[in-house]
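Quick one: the structure is below, questions incoming.
For this depiction, one protein chain was excluded, whereas all remaining protein chains were kept in their positions.
Each chain gets a letter, A and B, in the order it is written, and its residues are counted from 1.
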Amino acid sequence: MAMKLADIASLLGGTVIGDGGVEISAVAGIDEATDGDLTFVANPRYRAKIAETGASAILVPPDITAASKPLVVVSDPYVSLAKVLAILYPEEKPVPGVSEKAFIARDAVIADNVTIYPGVFVGSRARLEKGAVLHPGVFVGPGAMIGEDSVLHANVVVYRRCVVGRRVVLHAGVVIGGDGFGFANPGGSNVKVPQVGIVQIDDDCEIGANTTIDRGTLGKTWIKRGVKIDNLVQIGHNVVVGENSIIVAQVGVSGSTKIGDAVLVGGQAGLVGHITVENGAMIAAKTGVHKNVPAGAIVSGSPQMPHGEWLRVQSTLPRLPEMRKELARLVERIEGLEKKIRNNEE
Amino acid sequence: MAMKLADIASLLGGTVIGDGGVEISAVAGIDEATDGDLTFVANPRYRAKIAETGASAILVPPDITAASKPLVVVSDPYVSLAKVLAILYPEEKPVPGVSEKAFIARDAVIADNVTIYPGVFVGSRARLEKGAVLHPGVFVGPGAMIGEDSVLHANVVVYRRCVVGRRVVLHAGVVIGGDGFGFANPGGSNVKVPQVGIVQIDDDCEIGANTTIDRGTLGKTWIKRGVKIDNLVQIGHNVVVGENSIIVAQVGVSGSTKIGDAVLVGGQAGLVGHITVENGAMIAAKTGVHKNVPAGAIVSGSPQMPHGEWLRVQSTLPRLPEMRKELARLVERIEGLEKKIRNNEE
Partner (left out) sequence: MAMKLADIASLLGGTVIGDGGVEISAVAGIDEATDGDLTFVANPRYRAKIAETGASAILVPPDITAASKPLVVVSDPYVSLAKVLAILYPEEKPVPGVSEKAFIARDAVIADNVTIYPGVFVGSRARLEKGAVLHPGVFVGPGAMIGEDSVLHANVVVYRRCVVGRRVVLHAGVVIGGDGFGFANPGGSNVKVPQVGIVQIDDDCEIGANTTIDRGTLGKTWIKRGVKIDNLVQIGHNVVVGENSIIVAQVGVSGSTKIGDAVLVGGQAGLVGHITVENGAMIAAKTGVHKNVPAGAIVSGSPQMPHGEWLRVQSTLPRLPEMRKELARLVERIEGLEKKIRNNEE
């Protein structure tokens, strides 16, 4: 598939600077791009490469207005990249149909236009809405529900009674609805607390490979509309994640913690249980969050502190050994002074 | 299923304060509970909600003796919650039987009353004891053993010759017995050290979704009776975890480390290899454990220190930039004093 640059610019609502007649057949990174490719500059650290790229044209933000190559100027090149990729690389949709090599319980309710690959298991009273796609090895437990046009990649597991909304993407190996980690008298008799709740994932969420989301002890663990979760994340029982929040890889969220809307959680951060992170907060990578985070706050460190304070502490930390020596020197100088003054007094 | 509150109290060995004739049909969290629900207060931070809950009755610890709702006073409400959930929400046991859509090697030994779902693979000379349940997509390698009444959830993998005890629960995606990470001359020729040992999991353990436990290089990696491990935990080759220990999500334990009995390891902690954590130790979340931990010790920080010391360091850390400025001011004041004294002496 090939398109004229001017037509791409028009679809993106962007402005061409230079020759709009250039033919674009692919999109490539700025280092790899060659003739016929469109490339892009979203991250400022790649700007210097505009002069060197082999691309035929470049998607750029508004402050770049001249180059030796044709440009398409747009307000947010990364958003525009998303659009142009969707146009030039249309997703291959599988042909709907139910494989005879899948196992589907007799009382499961399967809508039209569902795609079920070999090796899928759909339990009793489970419900699949139209357009749902279940790749090989997917397990949908008894009474679970998969919404319209949702895609469950290979070997995804959705335990009994959990509810997955519409247009949700679950990547390979995701486990939804395993038992929450609840044991009374821990380290002693470790009495299992039955986990009788569910997981509910609302519309338009995407969950990365091998991420695990535990069912509620009671009630539900709730991932709200538009949330995007990366790979290998752990979400504990009865956690709530608010709309459009972003959780990067290997984050762990302990039981009953509530995360607001539009929160960004950096990779490998850990949140203790029973706390609240308010709307719009940002949690830096590797942060250890042990208490509530106010709306819009940025926190870092383990344990967490306000990000600005953390930056000051971290920039001072390498001086700590020198500070200790300085302290020892000061003690000596003060002793010297004290002695002199005593001598003078005598 | 509905029960009178007095009957529930009697089963729990608790005392009713108020109307024991109230009918209870469900259990719910203190915020969500409505008419007919029993709720509970285990974590002190939810006490204030006793006055507001819509529940018909509340499980409480002994120091709560009056409320506007009927109470059941028990010694440990969380333990009692476990019991009452097991009564009101009895687990649905699958009907035993072996699916024709499973693959079972001819020389595998399968006891009576085993449940094998479609898509299961049981290798040569593997052995399943009575009451074992293998959910769809489970792999039991050649010569592996699964004990009585153990439940392997969907897509669990047990490599060759590994041994799983009785009443063990392995959640979806757990991998038991992958090769330990052993390469001689690392970064150079990376010579693979064959991993010829096994994993042994003793009775009454529960392992969370997508957790991985590597086989021993030689001998065994050993998870002892009653151990509970959360999701996405990594246990290296030849690790030993002692009885009833608790390991929270995303912890990593490196090869040959020995963890004692009744040890609690917080989420995202990491333990280096070849060390010993003695009985009853507690390792806080995110701790970097680089040396032995004595019995009963509590450690925090990365690298670890005694928890009390860590608390003092962490509470001082935000003052570090101010301390540095104070030091600089002191240097100036001392210089001023030194100058004055020199002047006085002249």
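Rule of thumb we're sticking to: contacts are C-beta pairs under 8 Å (C-beta built on N, C-alpha and C of every residue); 3 or more make two chains touch, one makes a residue touch a chain.
Everything numeric in this text was worked out from a predicted model, so none of it was measured.
Screening B:67, B:218, B:264 or B:297 for touch with the missing chain picks out B:218. Although one chain is not displayed, its contacts with chain A can still be listed: residues 27-29, 32, 43, 45, 76, 78-79, 81-83, 85-86, 89, 91-92, 99, 101, 117-119, 135-137, 153-155, 169, 171-173, 206, 208-210, 226, 228, 230-232, 244-246, 248-250, 262-264, 267-268, 280, 285-286, 302, 314, 317-318, 320-321, 323-324, 327, 330-331, 334, 337-338, 341, 344. Annotation for chain B: contacts to the undisplayed chain at residues 103, 119, 121, 137, 139, 141-142, 155, 157, 159, 173, 175, 178-179, 181-194, 196, 210, 212, 214, 217-219, 232, 234, 236, 238, 250, 252, 254, 268, 270, 272, 274, 288, 302-303, 305, 309, 312-313, 315-317, 319-320, 323, 326-327, 330, 333-334, 337, 340-341, 344.
The criterion applied here is as follows: only the chains that are shown with their structure count from here on.
Superposition on CA atoms relates chain A and chain B by a rotation of 120 degrees, given as a multiple of 5.
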